[in-house]
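All protein chains of the complex are present and in place, except for one that has been dropped.
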Amino acid sequence: MLDPFMITLGLQAEVPAPGQARVWGTIRPEFLNSWGSAHGGFLYSIADAAFAMASNSHGTLAVALATHMEYLQASQAGAEVEALATEVHLGRGTAVYRVEVRSGPALLAIFTGTVYRRTGHKTSLSAGR
Amino acid sequence: MLDPFMITLGLQAEVPAPGQARVWGTIRPEFLNSWGSAHGGFLYSIADAAFAMASNSHGTLAVALATHMEYLQASQAGAEVEALATEVHLGRGTAVYRVEVRSGPALLAIFTGTVYRRTGHKTSLSAGR
Amino acid sequence: MLDPFMITLGLQAEVPAPGQARVWGTIRPEFLNSWGSAHGGFLYSIADAAFAMASNSHGTLAVALATHMEYLQASQAGAEVEALATEVHLGRGTAVYRVEVRSGPALLAIFTGTVYRRTGHKTSLSAGR
Partner (left out) sequence: MLDPFMITLGLQAEVPAPGQARVWGTIRPEFLNSWGSAHGGFLYSIADAAFAMASNSHGTLAVALATHMEYLQASQAGAEVEALATEVHLGRGTAVYRVEVRSGPALLAIFTGTVYRRTGHKTSLSAGR
């Protein structure tokens, strides 16, 4: 269920129920920016992976259209990070998800994403690890 | 000038002039999603790296606040990708950038990002490769 | 506490506690689009008004930087609409808010907004109607 980029980033994932997903990993030295925090692209990628898994969990192909990311706090090298995606709206042709990125109790970022649902195109992603 | 995450993703970069940046790389097999295209997180990371370099190119520390990404077209494994960041607005305390992500003639994604400028905090990033 | 544009749109508002705001109004015929639903700009304006009140409720001037709006469902002429703003993050220089726009049980739109806080500039907005 993990795609190549998730494996490259050392991420793990589960889909607890249709429309939800949890993705987690560690802020390794190779994922840092110039200031010793997780790179914005790394934190986004965790959120985006959770968004992709949640939106494809209904068995219909979901293609990302637009996303929004708010960076709230810097993170620390070596810390664990997790992204939790929840479904805000599931329509016939589109759907919307919110993702929260946390490291322990700290809320690092919030993410919102919209997908286009290509009815008739099945995906093999489904609930479970 | 390349930070650890940019090196991990095999990216290269230049800052042609203050407020601008260009970041480029190759869509390697390890950066793909489940459908054989560049992962959304990978494309975003190139855009975000260009945004970070452009916004820090004035010598004042710039911290990402909010970003927006629109995915327009799928890309192909093996293709070259480049992100070009331009400054839309430079204020005393904040600044706004637009980034276009292209692969050859195809416009893959557009990105908008806002930073908070911490006047008094210098950065070592500057124009040039 | 209501500004001229809120009065023009017939909106009412309260600030139940610092960092929160509720704004409500009616979808009058003059606020419709060509399809007989509330205009996207009208729904946004309610959300934006709640965002402005919540972000200025601490007594420090808060200036809107970036906002994101997701339209989930169409609304109906004559319906009541309300926007509820909550604070996601309050930093020294910036803050982030989420707003939900509802009409009865229907979630019409979600909004995220970032402000720049001009410490040293006071505002007269405060908690209460």
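Should a chain be cited, it is by its letter among A, B and C, assigned in written order, with residues numbered from 1 in that chain.
Note that in this section contacts are C-beta pairs under 8 Å (C-beta built on N, C-alpha and C of every residue); 3 or more make two chains touch, one makes a residue touch a chain.
What you see is a predicted model; the values in this text were computed from it and never measured.
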Among the options C:32, C:79 or C:107, the absent chain makes contact with C:32
Among listed residues C:65, C:84 or C:101, the absent chain is touched only by C:65
For subunit C, residues touching the missing partner are 3-9, 29-34, 39-42, 44-46, 48-49, 52, 63-71, 123, 125
Subunit A positions in touch with the non-displayed chain are 65-66, 68, 93-94, 96, 112, 114, 116, 118
Subunit B residues touching the chain left out here are 68, 70, 72-73, 88-89, 91, 96, 98, 107, 110, 112, 114
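Keep in mind that, in the parts below, only the chains that are shown with their structure count from here on.
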If chain centres are mean C-alpha positions, then the most distant from subunit A is chain C
Rounded to the nearest Å, the gap between Cα centres of subunit A and subunit B is 19
Rounded to the nearest Å, the gap separating the Cα centres of subunit A and subunit C is 27
In whole angstrom, the CA-centroid distance of subunit B from subunit C equals 31
Within subunit C, the set of residues that touch 2 or more other chains is 68, 96, 112, 114
